[in-house]
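Let me begin by handing over the structure; questions about it come next.
Excluded from the complex is one protein chain; the other protein chains are retained at their positions.
Here is subunit A:
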Amino acid sequence: MSSENSVEYMSDVMTKFTSYIGKRLPKDVKQKQADLRKKEKNPMAIEIYDTMAENQEAADKLDRPSCQDTGVIQYFLTVGAKFPLIGELEDILRTATLEATKKGPLRHNAVETFDEKNTGTNTGSKIPWLDWDIVPNDDTATIEVYMAGGGCTLPGHAKVLMPGQGYEGVADFVFDVITSRGINACPPLLVGVGVSTSVETAARLSKKAILRPVDTSNPNANAALMEQLLEEGLNEVGIGPQGLTGDNTVMGVNIESSARHPSTIGVAVSTGCWAHRRGTIKFNSDLSYEIISHEDVTL
């Protein structure tokens, strides 16, 4: 392929993939919701789970975005330094957002700050948002698409604790955010927690945490224990689907962490709503691709 053709080709694939994930949930999220529905005993909560499942079926059949809020488009990239289109990716993903907005269709969700005007295209200053991880000596590109809806973005919160507050303080913080701000974010939620050194590092990690599949654990034993304790504890609070009570609260709790300054514990929470629209696609250097997050996809 000429380089012009390959840019066009990858833009087209990313347009279709971006629009696709607004309509269908990833396999791990679907599976988890089916599990929670099975475990639920409260009739009101069961009715809500069934409506959610019915909604996803209808969205698939009618080929419509499953929730009217298709969010701000964010791309999280893990790209090999030798991926041939590394320099073109920014343009490719901007084109993909513009085109998916027309084809999806996606709701217009980019308001230019300070000018306070909706651009009507889902693009604007630094939007779609791109987050980069560069991998040396690699020639593939893994792209996570995420639709950050308003309701599920609102609970987001970060703060720096004193070491004296310890991991006990981290647990308190997570519970406070979820019980006070998580209720209107369309639970059952996927809770992402960043434990790090400052607000921005913790915030970024908390977002990376909700991009991890629902049922995965942190490789560190203590972090994995904390994920499990928070998940069980939040479920015991019983916020239920839509915050109307039920046997569970969350789809899961994922923690991502980094080393920290001895005097600080940066902690942040990001939440994904039940309609957790994320998708993972991996391109090889010849632009053949594999969709990792969803099954049986034809773009």
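Here is the rule we use: contacts are C-beta pairs under 8 Å (C-beta built on N, C-alpha and C of every residue); 3 or more make two chains touch, one makes a residue touch a chain; residues count from 1.
Basically, contacts and distances are computed from a predicted model.
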{"item": "Name of the absent chain as recorded in UniProt (options \"Transport permease protein\", \"RsbT antagonist protein RsbS\", \"Lactate utilisation protein B (LutB)\" or \"L(+)-tartrate dehydratase subunit beta\")", "value": "\"L(+)-tartrate dehydratase subunit beta\""}
{"item": "Of A:28, A:69, A:144 or A:256, the one touching the omitted chain in the full complex", "value": "A:69"}
{"item": "Candidates A:55, A:119, A:198 or A:258 - the one touching the absent chain", "value": "A:55"}
{"item": "Contact footprint on subunit A, counting only the chain that is left out", "value": "43-44, 47-48, 51-52, 54-55, 58-59, 62, 64-69, 105, 107, 151, 163, 166-168, 170-172, 175, 179, 183-184, 186, 222, 225-226, 229-230, 233, 236-239, 241-245, 273-275"}
